[in-house]
Structure formats: structure tokens, C-alpha cells
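The complex is shown incomplete by one protein chain, all other protein chains being positioned as in the whole.
Which chain is which? They are A, B and C, in the order written, and residues in each are numbered from 1.
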Amino acid sequence: MSENPLGLPPPFDAMRSPFDELIGSEILSTDPDGARARIPMREQLSQPFGLMHGGVYSGAVEGLCSLATAIAVWGQGMVTLGQSINVNFVRPVTAGNADVRARARHRGRTTWIWAAEVLDDEERLCATATMTMAVRPRPEGAG
Amino acid sequence: MSENPLGLPPPFDAMRSPFDELIGSEILSTDPDGARARIPMREQLSQPFGLMHGGVYSGAVEGLCSLATAIAVWGQGMVTLGQSINVNFVRPVTAGNADVRARARHRGRTTWIWAAEVLDDEERLCATATMTMAVRPRPEGAG
Amino acid sequence: MSENPLGLPPPFDAMRSPFDELIGSEILSTDPDGARARIPMREQLSQPFGLMHGGVYSGAVEGLCSLATAIAVWGQGMVTLGQSINVNFVRPVTAGNADVRARARHRGRTTWIWAAEVLDDEERLCATATMTMAVRPRPEGAG
Partner (left out) sequence: MSENPLGLPPPFDAMRSPFDELIGSEILSTDPDGARARIPMREQLSQPFGLMHGGVYSGAVEGLCSLATAIAVWGQGMVTLGQSINVNFVRPVTAGNADVRARARHRGRTTWIWAAEVLDDEERLCATATMTMAVRPRPEGAG
């Protein structure tokens, strides 16, 4: 994200998320009505039987929802932290990309709730997820 | 795990989980009454503010519970797949280790349910998790 | 449901769910793409501060998704049982109706997953829920 292809506002334009880079999650959109990320499958992301590890889904959903919430609430002097995640695994991804699509279903003063899905390249549902973000005032001096 | 320090039974002694290796999760015990794994914090596992990314917790819990269930049901001709995970984030890990401790609360014919916790080096609770594993007959030819 | 206004197929036309009757949940549709139920608020459904108790939401979501799944899989010789539910509470219902709307997001051989929402009379989101149903072969002699 160092080249800021999404046109993120400061300070997010200069921000790196090392774990999202480690799993290779590419943020495509941070729009709360259609946030998206894509993770290309590779051998390092697999569990023992060659399927994409469920932890990759969880990590990608959390990274995407966290960034999208953070950008949306920053202007009101707020920061956000993941509070809980719930993932249901439906179908394995073995090749191609995992496509994460999330929509903010609730945008409250203290809590945001996201509904997310993970699809494969044939648009088949591979996982559903709910991500809850806590929203809190930005500490003095931050930003 | 290639040196099999846990004394895992075949075929698990020769098995690798590339994603668990990527995040650096070290399996310490696969006992259903006290399964444990440890993930040393390092910069690559962090989110933008230097905290261990929640996806690391989710991935480590899933990897641990999957392996421990697989070993336990293999002898009955069964295999297992993650069905759902629920994680509540309580406190960030910024240094040292994340210690994952899991206990099988239900060991059914078609479903196992694990209760897990993530603690830091001072034994403070950092996350709680519930992992549900589907248990199914081993496909012909497997193993 | 004794008069079968929904035109449910046997044996569901003659079936009663005492707990759904106790909370007053009225099934409006069992279509997996748009299942609906409505619970009129009344004093007996409240918690100490006069808000609709969260257990009413959970019960209504489970009752609706259970019936809709049961009807859909019965013809293939299958029955269904609730496996897990996850509910996020967003806004209280204090008067009028709680409107439960559910859609089957996954219809697998052994598992169905429903995404549900609870809305108030002004179409405001009051809760989101995910309901997982286990689907199993019908026992001999059933039905």
C-alpha cells in the first residue's frame, strides 16, 4: 500500500500492516458499502491438506474491516480496534484467489458491525463472517 | 514439526502445516484436555499500530484445534475440518509470546467443540475463542 | 399455525412449536431466499428496563430458520437441528414489532447457514444474526 493506489487519506496513505502483507492481502476498496480485499492462494497459506488455512480468511477479514472502519471514523477523532470475529467455513479455496467482500451493517458511535463473505474465483461462497469493531475516542497526541 | 518432538503418531509425524509455520505457531501439546501452542511476537505479525494482528490468534487457535482433533479421531477412521470460529479480543499482545490453550468441551460423532484462550507472558487474558470442528468419515484411499 | 395460512406441506401443516407460540412469533414466510417472522412486543417479552429481551430475538431467529430448513430438506429424507447461533444486538425494540428476515447463505448436504436481521417498525436494524443448522438423514420410521 506504500504507493497508495486507493488514494487513502493521511495518515492511512503511509501506513503498513505487516501481517496483511505477510498473508498477501491486497486491499481493493475501503468503501463501507463495498469493502474488498483479495488474497492470492500460495503454498505458504495452506494447511496440511493443501487448502487455504482458515486463519487466512480470518486475518484478511479482520484487516479489511479494521482499515475501512479506521478511515471512516478518523475524521471524527475516533480510532477502532477489533472486538470480535465469527467465521463460518463453507468451502475450501485451493487455487486462485480468495475474494473478501464486506459491508458495514451497523455504524454506531461505539461499535461497527460488518458482514463479510469470502468467495473463490468462480464466485462460490467459501466463508461467511461477522466482524465487530470497537470505536473509541482517539488518545491525546495521536494522529 | 519435522523432527516430531511431540511424538505424534503417523501420518501426523510427517505432516507440515505451511501457514502455521508462516505465523510461527509452535505446537506444545495436542492433548484434548490441554492442547497448547505458542506464537512468538515479531514485527511481521503486527497490525499498523504494532499490536499482534487478530488474524494471528485466529490462525493459531484453528491450527491447534484442527491438529489435536485430527489426531484424536484418525484412529476411528475419521478426518476433521474447521467449521466455525468465534474470537473475542480482550487485550493486545505487543511483545513476548501469545500462549494458546485449548480444551475440547464436546467430542461428538460429527462435531467437536473447543474452548480456547490466548494469554500473554504475564498470564493475562488476551482473547477467548470457540472453535467448532466437523468430523467426517475418512475418504476411501486416504491415509 | 394450526390453520396453515402459509400452505405448509405435510407434516409441517399440522406441527406446533410451543415455544414459538409462547413468544408470539408469527411465521410469515419460509422461503429460504426471504424467510420472515414477526414478534409483536408485549410486556412479557421485556427485560427489566422495558426493552425486548435479547432471548426473544434469538428464539425467533432459531425458530424461523429451523422451520424453513426443515421444510426445504424434508423431501430429500433429511431432518435438521440447530447447531449454533450468533447474535449481535444493535438497538432495542421497545414497542411495535420485531421483524425477523433471514436468507439461507449456504445450503450444503450437512449444514445450512442463515444470515438474519431483526428490524423494528421503522426499518431500523436492531440485531444481526447467523444461524447454523445441521442437516442429517431422517431416522427410520420418522415422518
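Assorted remarks:
Note that a contact is a pair of C-beta atoms (placed from the backbone, for glycine too) under 8 Å apart; a residue touches a chain by one contact, two chains touch by 3 or more.
Here the structure is a predicted model, which is why all the values come from computation and not from measurement.
For the chain excluded from display, the touched partners among the shown chains of the whole complex are A, B, C. Contact with the undisplayed chain is limited, among C:S29, C:S46 or C:T110, to C:S46. Set against the missing chain, the residues B:M15, B:L28 or B:V90 yield one that touches it, B:V90. Interface residues of subunit C with the unshown chain, by the touch rule above, are 15-23, 43-48, 53-56, 58-60, 62-63, 66, 81-89, 92. Residue positions on subunit B in contact with the hidden chain: 86, 88, 90, 105-106, 108, 111, 113, 115, 117, 125, 128, 130, 132, in rising order. Interface residues of subunit A facing the missing partner chain: 83-84, 86, 110-111, 132, 134, 136.
Just so we're on the same page, only the chains that are shown with their structure count from here on.
Using mean Cα coordinates as chain centres, the one most removed from subunit B is C. Between subunit B and subunit C the centroid-to-centroid distance comes to 33 Å (mean Cα coordinates, whole Å).
Per-chain CA centroids place subunit A at a distance of 30 Å from subunit C. Residues of subunit C found to touch two or more other chains are 86, 111, 132.
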